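For this view, one protein chain was removed and the others were kept in their places.
Going by the order they are written in, the chains are A, B and C; count residues from 1 in each one.
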Amino acid sequence: MKDSDNNFGWKRKLHEIIYEADTPEGKWFDLILFAVIILSVLLVMLESVAEFDAKYHRELLALEWVVTIFFTIEYIARVVCIRKPTSYIFSFYGIIDFLSTIPLYVSYIFAGSQVLLAVRALRLLRIFRILKLVQFIGEASQLKSALKASRAKIFVFIYAVLILSVILGTIMYMIEGDEAGFTSIPRSIYWTIVTLTTVGFGDITPQTTLGQLIATIIMVLGYGIIAVPTGIVTVEYGRQKREGTASKEPVVHLNTQSCPDCAVGGHRDGAEFCFNCGARL
Amino acid sequence: MKDSDNNFGWKRKLHEIIYEADTPEGKWFDLILFAVIILSVLLVMLESVAEFDAKYHRELLALEWVVTIFFTIEYIARVVCIRKPTSYIFSFYGIIDFLSTIPLYVSYIFAGSQVLLAVRALRLLRIFRILKLVQFIGEASQLKSALKASRAKIFVFIYAVLILSVILGTIMYMIEGDEAGFTSIPRSIYWTIVTLTTVGFGDITPQTTLGQLIATIIMVLGYGIIAVPTGIVTVEYGRQKREGTASKEPVVHLNTQSCPDCAVGGHRDGAEFCFNCGARL
Amino acid sequence: MKDSDNNFGWKRKLHEIIYEADTPEGKWFDLILFAVIILSVLLVMLESVAEFDAKYHRELLALEWVVTIFFTIEYIARVVCIRKPTSYIFSFYGIIDFLSTIPLYVSYIFAGSQVLLAVRALRLLRIFRILKLVQFIGEASQLKSALKASRAKIFVFIYAVLILSVILGTIMYMIEGDEAGFTSIPRSIYWTIVTLTTVGFGDITPQTTLGQLIATIIMVLGYGIIAVPTGIVTVEYGRQKREGTASKEPVVHLNTQSCPDCAVGGHRDGAEFCFNCGARL
Partner (left out) sequence: MKDSDNNFGWKRKLHEIIYEADTPEGKWFDLILFAVIILSVLLVMLESVAEFDAKYHRELLALEWVVTIFFTIEYIARVVCIRKPTSYIFSFYGIIDFLSTIPLYVSYIFAGSQVLLAVRALRLLRIFRILKLVQFIGEASQLKSALKASRAKIFVFIYAVLILSVILGTIMYMIEGDEAGFTSIPRSIYWTIVTLTTVGFGDITPQTTLGQLIATIIMVLGYGIIAVPTGIVTVEYGRQKREGTASKEPVVHLNTQSCPDCAVGGHRDGAEFCFNCGARL
């Protein structure tokens, strides 16, 4: 009994370090993990720079191994210290953790640079774990609810912009034709969106006077249309802000604890049981 | 008498399916129509891609026939099941439906790729019928009244921008001249609008120091001017929103029923007679 | 005495037609003048299009003569029918009217295409008379007072943007050097403003990795900075709008009458004497 209890205590300790950020050890673990993720993303980037890769291929591979071993140990630790491993393994972050650990192993099984490339990019998915940290900043919450409130309106807006682009793109295709780069309707629609959003690459530009006249209309339209999403977000965000300060509802702070049983996070301060599965925290 | 009544019942049923969206059949019909319209637009686009058309010309033509036949049947059904066919035929959507049905037939009468192209593009007009669906989303109504309220101000704004563009464009034409691409005043005005709206294609760029100085002023102007429509729309939309929530007037939901007599849509829930011609719905 | 009175009555009538827009004749005169100004601007534009000018030089010249004769008659009429001609001749619009009348006459005195060009562009100044019409639309008044209220803040903003551009431009010049097109600091500052205002011509682009990194920072900065003028104008305009509806001060409509003595316009409805010189209207 004591051995089991001991074992459980060891797992509990590990769980606290890996899954939570309340203890100093937990905070340090999160910080190190953050650094390793950034490093792994930087490695993927630097490997893509041909000259850099040619020069420092050995060093990059060595660091790749360091990152892979760290991720492997972390993944095993996460699986071991949770009571129901399957709830972690098949969770969103569980799958991402697995996918961002395997690239180097996979590259030894399937040779070929194209496969390697796609597989290394999976490492980027880890960024989502960093994004998770943002949730706890809290600053983003009013912004997020503002965006959520204006979602439907922005959808209608994008829908209208797309239909406008299809119509204007087809008109430009008929006016300009192949010489000016408007070789097909999809390409012409691509140009219309490039112009309407005021990006303006300049790889395709109207050459005829009529085409330039319609381009002018598209530009002024795009210049004015940008007022719509800005207006929506500003008004919604202003409302969220006012309501937030007006209601003065008791704000409950969520901590970084996560249930040792079901791995669900975001428990409120002082909570003793998991709100999801009822297990003791 | 019974026969006529029967006949009328059959027409009434068809009218409900085609013109309204209250019954499951009506909803299914709208959904299928939506899909066929999207397909017809995609066909026009894909035909314009030379490589794709060369490869799959047969398949595209076959699908074109499917779409045309569907539109033909739909058009005949719409004419048959309405009490006063002329009120549909000469309505806005009646003309669009007709124009988007005939392209393939016309292409057999008038040969020539240029005619074919213009005629196929008529298919795009069908998109407006999809746009009609947006009206019933309701989300867009406050946005629309905000845009309507700020219409006069935005018109004054665009007017001022255009006059500014004419003056600045002429100045740039006199400074830069032909070498830099400012070959005529209209072209120079085109460049000014490209710059003022922050699109910046880069096909024409100032080469002289003075030209670049004025270009700088135009850019900073354009960068600041964008604040005006944004400010107008934001303030108007904020007002619409506040008034909308303040007034708390009984909101009447409009349904998708349309009068079997005069084809006018947008009747309020529970309405038993057409608000336009008084016919029983 | 009667003759003088008669003469005065004839002048008074002409004054009403030319300077005011209250009578049907006055409105018609303004409309025709508007059309002739637009025509004169279009002529300047079309003459600058080399191919068009080569083809239709005769027709353009003929129309130029029509416009010039119209402007000449109008100018003489304006001088004749006012009591104190000097108050018109040396007023802002008096000078513009004179300058936009003389080009064709001047072109016969001083030959040379360059002079002709500059002289024809003076015709554009007439546009300001059209702009004057905008003042009476009234829609623009709240917008104008909002822009006036935020003038000082926008000045500080532009000042900060310019200093930022000078610093960032110099840094980019030191990093990129001649090969990438950053041939001098002024040119480098020009590029920085092109990038900061999100215009992005693409005639000069950073080639080094460090340059691209700083360009990225400039772009994100510019993307964020645009929020500042937008925020200022929106808040000021919202305040103007709220105060405008709150105060409910008696709105006095200004009419298009102008003093026959001193040519000052914008008198209030029902005014019998000029608010500027006290002459009977």
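The rule is simple: a residue touches a chain if its C-beta (ideal position, glycine included) is under 8 Å from a C-beta of that chain, and two chains touch if they have at least 3 such contacts.
It should be emphasised that the depicted structure is a prediction, and the values quoted were computed from it without experimental measurement.
**Q** Sort through B:198, B:212 or B:240 and give me the one touching the missing partner chain.
**A** Among B:198, B:212 or B:240, only B:198 touches the chain that is not shown.
**Q** Among A:39, A:61, A:106 or A:199, which residue is in contact with the omitted chain in the full complex?
**A** Final answer for the missing-chain contact: A:199.
**Q** Taking the full complex into account, find the residue in C:38, C:69, C:95 or C:167 that is in contact with the omitted chain.
**A** C:167
**Q** Which residues does chain C use to touch the chain missing from this display?
**A** Against the missing chain, chain C presents residues 152-153, 155-157, 159-160, 163, 166-167, 170-171, 173-174, 183-186, 188-189, 195, 198-202, 205, 209, 212-213, 215-216, 219-220, 222-224, 226-228, 230-232, 234-235, 238-239.
**Q** Considering the whole complex, not just the chains shown, which residues of chain A touch the missing one?
**A** On the side of chain A, residues 41, 44-45, 48-50, 117-118, 121, 124, 127, 130-131, 134, 137, 139-140, 143, 146-147, 154, 158, 161, 186-187, 190, 193-194, 196-203, 226, 229-230, 232-234, 236-238, 241 touch the unshown chain.
**Q** In the complete complex, the non-displayed chain touches which residues of chain B?
**A** Per the touch rule, chain B residues meeting the hidden chain are 198-202, 230, 234.
As a working rule, only the chains that are shown with their structure count from here on.
**Q** Looking only at residue numbers at the chain A/chain B interface, is the share used by both copies over half or under half? Answer same or different.
**A** Here the answer is different, because the shared fraction of interface numbers falls below one half.
**Q** Could you give the separation in Å between the centres of chain B and chain C, each centre being the mean of its C-alpha atoms?
**A** So the centroids are 34 Å from each other.
**Q** Could you state the distance in Å from the CA-based centre of chain A to that of chain C?
**A** It comes to 48 Å between the two C-alpha centres.
**Q** Determine the centre-to-centre distance between chain A and chain B, using the mean Cα coordinates as centres, and give it in whole Å.
**A** Taking the average C-alpha coordinate of chain A and of chain B, the gap between them is 34 Å.
**Q** For chain B, jot down the residues that touch at least 2 other chains.
**A** 186, 189, 198-202, 226, 230, 232, 234, 238
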